[in-house]
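Complex shown without one protein chain; remaining protein chains in place.
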Amino acid sequence: MSEKIGLFAGSFDPLHLGHVDVILRGAALFDRLIVLVGGENPQKSALLSVEKRLELVRDTFTTSKTIEVRLSDGTLTAEQAKKLGATVLVRSVRGVNDVAGEASLDFYNRELVGLETVVLFAKPEYAYVTSTAIRELLRYGKSIRAYVPEEVADALEN
Amino acid sequence: MSEKIGLFAGSFDPLHLGHVDVILRGAALFDRLIVLVGGENPQKSALLSVEKRLELVRDTFTTSKTIEVRLSDGTLTAEQAKKLGATVLVRSVRGVNDVAGEASLDFYNRELVGLETVVLFAKPEYAYVTSTAIRELLRYGKSIRAYVPEEVADALEN
Amino acid sequence: MSEKIGLFAGSFDPLHLGHVDVILRGAALFDRLIVLVGGENPQKSALLSVEKRLELVRDTFTTSKTIEVRLSDGTLTAEQAKKLGATVLVRSVRGVNDVAGEASLDFYNRELVGLETVVLFAKPEYAYVTSTAIRELLRYGKSIRAYVPEEVADALEN
Amino acid sequence: MSEKIGLFAGSFDPLHLGHVDVILRGAALFDRLIVLVGGENPQKSALLSVEKRLELVRDTFTTSKTIEVRLSDGTLTAEQAKKLGATVLVRSVRGVNDVAGEASLDFYNRELVGLETVVLFAKPEYAYVTSTAIRELLRYGKSIRAYVPEEVADALEN
Amino acid sequence: MSEKIGLFAGSFDPLHLGHVDVILRGAALFDRLIVLVGGENPQKSALLSVEKRLELVRDTFTTSKTIEVRLSDGTLTAEQAKKLGATVLVRSVRGVNDVAGEASLDFYNRELVGLETVVLFAKPEYAYVTSTAIRELLRYGKSIRAYVPEEVADALEN
Partner (left out) sequence: MSEKIGLFAGSFDPLHLGHVDVILRGAALFDRLIVLVGGENPQKSALLSVEKRLELVRDTFTTSKTIEVRLSDGTLTAEQAKKLGATVLVRSVRGVNDVAGEASLDFYNRELVGLETVVLFAKPEYAYVTSTAIRELLRYGKSIRAYVPEEVADALEN
């Protein structure tokens, strides 16, 4: 049995409990899961620096032996996957609106480098927990503790 | 590294090229993939007996060392998965219309026996290839060779 | 201020926690909420008799002063609403798949008797809790206690 | 019977006949309906100043005893609702594409301040009438009289 | 310029104003439009005999020089189209829920006999006008005059 490596990529700005759940479930699927932290979308006004985001993701999964957290090098995620030995991209969908975008991504990842994608369904309790919603709550001065790991809440409420 | 076993269940009435593609891709994700052939939907007017369907699926994957084809015992798929040592159910979606049903199934499988589901996107060329469409083509006396494995076409055109 | 009366109709076969949540939230919107228990869909193989369903819904809301539980007389829901003095139909949607059917119903209720419809979103935790799913769980001998009021679980597990 | 107050918020840039229809239908649901006029989306290039929009909404509903038009103070709509004594947010959906966003909004409003949301379906004849479409028509020098109240058409065609 | 012939097929049980609108718009696209009246779905409990449906469709378009009404011979619509010299199938969609089924039909019609499909959007005012809804209204003894041609209303109200 060859080692199976999965990859989960995101901007994690910030990491939330929906991410944590999918990462843990994704890690159970493979021998190893690489979590790639990137600043993929330069248009978005970032809340946290990519270094801080990397640190918070690392702190959250520090005790896991299966999960390895890395900084994205800014190139195509599919190519980084290949370079790192991952053969499967793990993605999460919340509802039907996410599906078309994911299917398109899957198509090009397969065409470009033969990368496979597996989709996990977000649990119902995380259906509306998104980094965008959390940034919005912060903009209005609301507590985000119910939706993010403790370290993230601490970092953001200072 | 413990052995990871996935399960793909269907009625395969008949097996088509979209099934074959997803089974091969699913097999690459795990150390072993069990394909469970069942007569899950008694309302549907079956085209082939469940024994014939089992035989055709077996014949198609006979050379694979990773794929094991079995007959469903008619109990809940999630419970058969557990009994067989599978921890992940492999499912395929074609488009947004399939998603709500799959998400509901995933919810109950997790609640009942802690079974995880991974979804693979059907490739674009199989977007409209369904067992229902194939049964319909046969009803009108049309060739189905473009959509099913050769053994299946041979069995059905007699 | 004239009294505002809402109406929530269903077959409640069986009543589940998603129903209970929407009924309580619907009752808070109006001065009075009528819950109409019917055997609306004769094709569906009923689990409980309409009398038993009526009894279980009544028992569940027995302490509420705002909620009144009644048996449907089998005529058009919109006309029963009118006859009972209700001006608004309360409906619940889980996701995008429910919307087209509800919008069509709303159109005809307005055209036929000027009845207005308000839609409440099911809470995420009840996203997959449906009477159909509960009947399916029972068919496979699974516990349904997590999804229905205690009285309903007692009635169904005997 | 305590007084039931609903709230309908929008940027109304400009107010159109779909808004008018939903506001009148929403007003019939409650003892009082507050219409909150805001400049919620600062990115959008505004057509009319928020003062002009407020004036046009006020003029349109001036004879109603149930509808009260107010300027948004720029804080979270859910919190303004609470401060103003409203317990229900009225929203309108045109089609399935609107639903996911509304369900997410509903989730956070309930979590943050216990605000309930009711959705009304836009009537078919207003299915494509949006402020965005009207701004686009104006940009191309087209008449908008078929889609907005007379006062709005007069204000915009000068 | 060779003659372009389109084909619009349906069970028309009964013909309604949404059908009439799409047939007239479809006829304007081609030199000739064939309307094929069939009993395509034997499961549906028919309201009118196929002969009566044919007669009502014929009566409705009797003055048109472009529209030709014919009885389906029960074989595949795509093959009848070919035999009749039609190169394009005209279909109508009301909303997103109709699209997946239409796209699948289009795929097989092109694969089987090279038949092209064009889709027209139903006008908003006919968004909820379906033969199913009309049969339901009749079942409850309601007037259907607002939704069907006069001849159809006369035939059905006797």
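Order of writing sets the chain letters: A, B, C, D and E. Residues in each chain are counted from 1.
Just so we're on the same page, contacts are C-beta pairs under 8 Å (C-beta built on N, C-alpha and C of every residue); 3 or more make two chains touch, one makes a residue touch a chain.
Since this is a predicted model, take the numbers as computed values, not measurements.
*Asks:* Taking the complete complex into account, tell me which visible chains touch the one left out.
*Replies:* A, B, D, E
*Asks:* Just to verify: which one of B:9, B:67, B:81 or B:96 makes contact with the chain not shown?
*Replies:* In the full complex, the listed residue that touches the missing chain is B:96.
*Asks:* Have a look at E:17, E:120, E:138 or E:153 and name the one touching the chain we're not showing.
*Replies:* Of all options in E:17, E:120, E:138 or E:153, contact with the hidden chain holds for E:120.
*Asks:* Of the residues E:29, E:46 or E:84, I need the one that contacts the missing chain.
*Replies:* Within the whole complex, the residue contacting the unshown chain is E:29.
*Asks:* What residues on chain E make contact with the chain left out of this view?
*Replies:* 1, 3-4, 25, 28-31, 87-88, 93, 95-96, 99-100, 102-103, 106-107, 110, 116-121, 123-124
*Asks:* Touching residues of chain A against the unshown chain: what are they?
*Replies:* Contact residues on chain A toward the absent chain are 75-76, 97, 100, 103-104, 107-108, 111-112.
*Asks:* Taking the full complex into account, what residues of chain B touch the chain not shown?
*Replies:* 95-97, 124-125, 127-128
Keep in mind that, in the parts below, only the chains that are shown with their structure count from here on.
*Asks:* On a C-alpha centroid basis, what's the spacing between chain D and chain E, in Å?
*Replies:* Those two chain centres are 39 Å apart.
*Asks:* Just curious, how far off is chain D from chain B if you go by their C-alpha centres, in Å?
*Replies:* 48
*Asks:* Spell out, as numbers or ranges, the residues of chain B touching 2 or more other chains.
*Replies:* 95-97, 100, 103, 107
*Asks:* What chain-chain pairs meet the touch criterion?
*Replies:* A-B, A-C, A-D, B-C, B-E, C-D, C-E, D-E
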